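Removed from the display is one protein chain of the complex; every other protein chain stays in position.
All chains are identified by letter, namely A, B and C, in their written order; residue positions are counted from 1 within each chain.
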Amino acid sequence: MESYRGSLARPGAALLWLALTAAPAAAQGGSGWGIREENVSALVLFIVFSIVIVVSIRLARMGRPLFVRRIAGLNAVEEAIGRSTELGRKVLYVPGIMSIDEVQTLASLAVLKHVAKHTAEYGTPLDVPNKDPLTFAAARETVKEAYLEAGRPDLFSDDIVHYITYDQFAYTAAVSGIMVREKPAANFLVGSFYAESLLLAEAGQGTGAIQIAGTAEVAQIPFFVVTCDYTLIGEELYAASAYLSREPVMLGSVKGQDFVKLMLLAWIVIGLLIATFFGNLALQGWLQPQ
Amino acid sequence: MFRKRIPLLLTFIAGMLPILSFLFRGPALRDEDPTGNGILHVSDTFERWMVILAAAALLLGVVNVFQVNLRKISNRAQGWPYALVFLLALTITGFFGLWDAFSRASNTAWYAHAAYNWIVEAGFKPLQATMFSLLAFYVASAAFRAFRVRNVEAAILLAAALLIMLGVNPYVVRALPFLPDLTQWTLNIPNAAAQRGIIIGAALGAASMALRILIGIERSYLGLQKGE
Amino acid sequence: MTALFQRLMNIDRRWLYLLVGLAAVIPILLPLNLPVNVAQSVQDLYDRVESLPAGSVVLASFDYGPSTGPENDPMADAFLRHCLARDLKVLCIALYPLGGVTEGAEELQRAVGPLDPANGVLESTAFPGKFYGRDFVYLGYKDGGQATMRQMGENVHAVFPREYYQAPVTDYELSNQVRGYGDVSFVMSFATGIIGEWWANLVNAQYGTPVAVGCTAVSAPKYFAYYKAGQMFALLPGLKGAAEYEYLVKQKYGQIAEATAADVYNAGKGWDVQSIVYTIITLFIVIGNVGFLLERRQRRS
Partner (left out) sequence: MASELWVWVGALFTLCILSFLYKDNPFFRFAESAFGGISMGYYINLTFRNTFVPNLIAPLFHAGPAYSAATYPTREPEHWLLIAPFLLALVLYSRYVPKIAWMSRFALAVYVGYYAGLNMMQKLQGEVLPQSADTIRSFWRFLPERLPIWLDAQTRTVSWGEWISSLVFVIGVLAVLVYFFFSAEHKGVVGGVGRLGIWFLMISFGAAFGYTIMGRVSILIGRVIFLVDDWLGLG
């Protein structure tokens, strides 16, 4: 656990605390400083959210039990890589088509690191074709690090993470070609996808590979659910890195996120009752559609 | 130590900029900025820089594509002729593309524009539209294979899909006049409710992931060892 | 019997692809004219156009691009021909950035015939006696979305100083006559995304101008809420709506029926393709399930 002692968690939490204490003072305006009235509800949610997450991380570090329900898709990751190793075929990892400004891509890179560590340990060939240049640059660093951590830097080569093209459909054509020709035994489609989700998943399904998909693009989830063996839906993708790493600090943040959702559920139910039966209560301000 | 702490610090600072400009107002940076959204102005300027950085990253892709394909051609790896086709197409389109990009304003080299446009109309657009049109076939094969009554959930999935598909069939609608309204209701109520549930949950998950990145716990994107 | 379903259940997907391919080609080459039953939201548009006195002016807005042509183009053809056959006057504009202006020009000329106002070619070949500038006019594309819509409420000439062929709008009788939403009987928007909604929740809400929309299938659920709430008096949902409206217009106007039949593509053909593909998929789902259940019963016994 000591690995995080030198991390930024402590100064980060301190700065957030500073923002909280300074906020009321700044609210009076002074020399042009002040809270943006139109975003005050976001400020409150941001403060509450940050506090709960940081506190639950500290609790996790102090050894509080951290139960997280089974996520089928993530339990199947190791099984899929094992199958590829037995069949002597490669593992294909598609990190989505968006750049690292999209949080889903960053979640995908976290899963990629876990997958790469296994392919390094088992010596299974890994293929990570990219559509976005920045995702490509980040993925290369992630996979190199994973092979280092697994103690097999010798297995890492520059061909594992490679760039295809910047067009969504040209990239899909190339990846469909890889799926059909090189017949990887495990296809990972994790990250942000649009219309090409079904093109990739159906092409992969035809080759008989195990397919694990994960995205938060609501419009594309149905296509993955219908064609893939396992699908990580919405927040399951974001919890993947914590779930796979099993590290208390990461799991702590997921627990914190759950607690905020519990508060949100309560706020919705209570708000619903108040709004319906007392209609024009002080909640009014919050209810006005912006 | 220096190589690891600096990137994490940069991430934190770059991350706080949009948050602060979103939540607070800063002092007026220049006289013609009476509303005092100084921080917003800084954040917007920073965003324009990020767009330029993302565009500059394209070169990383181009360099890698040349490396991979040239290596494939030089040692006659399997499928090297296709690598040659790729590089030729890239060089020709790239050449006319750059020439067009730099000459379009002054329209001196109209033929550069004409050649580039010809490649886009003859190659890029039809290839893109046809790849997209494959979805009509894949939707059919996916529906045929997946909509099977294996369990309760699969049965509901099938029922909802059939409800929508039968809702547009004129014969069926004549037999069951209430069907279009039921289709509308299914899309507007249960479908919208489920999507909202996913959106709220995913938004919390994304915010949690973003926070983990800002305070330096989530760093796999940087390829930093936990202990490094 | 089960052997047949067994084989059908595990059929090679490429037979399915062949069927979908044929279903997409055959109706385009030889029209099948499958029956159509008209929804109320489509009938409302037909009745409104039929009820307007001759000489009334309607505003047609092209709010879509080439990518959704197969769904929106047939709506525009049928509507423009219907209005001209009813001796209404049509003022056309385009608000969609990615190629909206070319869609507008192409569709107008497909309905009325080739035009070249700059060199005096004003008369419509499809509707003899009707002239560009007096019976129909096209003001071209203007970006700005909601801001442009609000400005048009005050003064259309400020938004569109020149018509599509670059002559001042005051040169032509029809474009000169229309200054604001008050001068048109209703607005017809052919839309793919958000612009159709703006016509309803902005122009209809603030100016009270009746609004009808022809939208793509994907955005139809969204627009139905506006139709049900009364903010739109009519709605053509996707190709299904277009085929129903085209059917109504063809019934009454023989001349339009011939013109539509002559087109290589129209709503009727498009809808035939959709109906057949839907039927194929539904059929194969039923086959797949019957085979699956028979197999499970066999395994159990």
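In this section, a residue touches a chain if its C-beta (ideal position, glycine included) is under 8 Å from a C-beta of that chain, and two chains touch if they have at least 3 such contacts.
Predicted model, so just to flag it, every value in this text is computed and none were measured.
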_Visible chains that the absent chain touches, using the contact criterion stated earlier_ = A, B, C
*Just name the one of B:L59, B:A77 or B:A175 that touches the chain not displayed here.*
B:L59
*Which listed residue (A:A42, A:A76 or A:A150) would be found touching the missing chain in the intact complex?*
A:A42
*By the contact definition given up top, give the residues of chain C that touch the hidden chain.*
14, 17, 20-21, 24-25, 28-29, 67-71, 205, 216-218, 221, 229-231, 238-240, 264-265, 270, 273-274, 277-278, 281
*Considering the entire assembly, which residues of chain B contact the chain that has been omitted?*
3, 6-8, 10-19, 22-23, 45-63, 65, 79, 82-83, 85-98, 100-106, 116, 118-137, 139, 143, 147, 152-154, 156-165, 168, 185-201, 203-204, 206-207, 210-211, 213-214, 221-224
_Residues of chain A in contact with the chain not shown_ = 39, 41-42, 45-46, 49, 67-69, 100-103, 106, 134, 137-138, 141, 164-167, 169-171, 173-174, 176-177, 180-181, 219, 221-223, 225-226, 233-236, 239, 254-255, 257-258, 261, 264-265, 267-269, 271-272, 275-276, 279, 283, 286-287, 289-290
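Here is the rule we go by: only the chains that are shown with their structure count from here on.
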*Connecting every touching chain pair, does the picture come out as line, ring, star, complete or other?*
line
*Counting only C-alpha atoms to place each centre, which chain is farthest from chain A?*
C
*Dominant interface by contact count, named by its two chains*: A-B
*asked:* Need the central chain here, defined by C-alpha centroid distance to the all-chain C-alpha centroid.
replied: B
*So what's the Cα centroid distance for chain B and chain C, whole Å?*
29
*CA centroid of chain A to CA centroid of chain C, Å*: 41
_Multi-partner residues of chain B (at least 2 other chains)_ = 139, 141, 143, 145, 147
_Residues of chain A that contact two or more other chains, please._
none
_Residue ranges of chain B touching chain C (in the complex, touch as defined)_ = 136-137, 139-141, 143-145, 147-150, 158, 161-162, 165-166, 168-171, 173-174, 180, 184, 187-188
*Across the complex, what residues on chain C touch chain B?*
13, 16-17, 19-21, 24, 34-37, 39, 221, 224-225, 240, 274-275, 277-282, 284-285, 288-289, 292-293
_Footprint of chain B on chain A - complex, ascending_ = 3-4, 7-9, 12-13, 15, 23, 26, 31-36, 39, 42-43, 46, 49-50, 53-54, 57, 99-101, 103-104, 106-107, 109-110, 112-113, 130, 133-134, 136-138, 140-145, 148-149, 158-159, 162-167, 169-170, 172-173, 195, 198-199, 201-203, 205, 216, 218, 221, 223, 225-227, 233-235, 237-239, 241, 247, 249-250, 253-254, 256-257, 260-261, 264
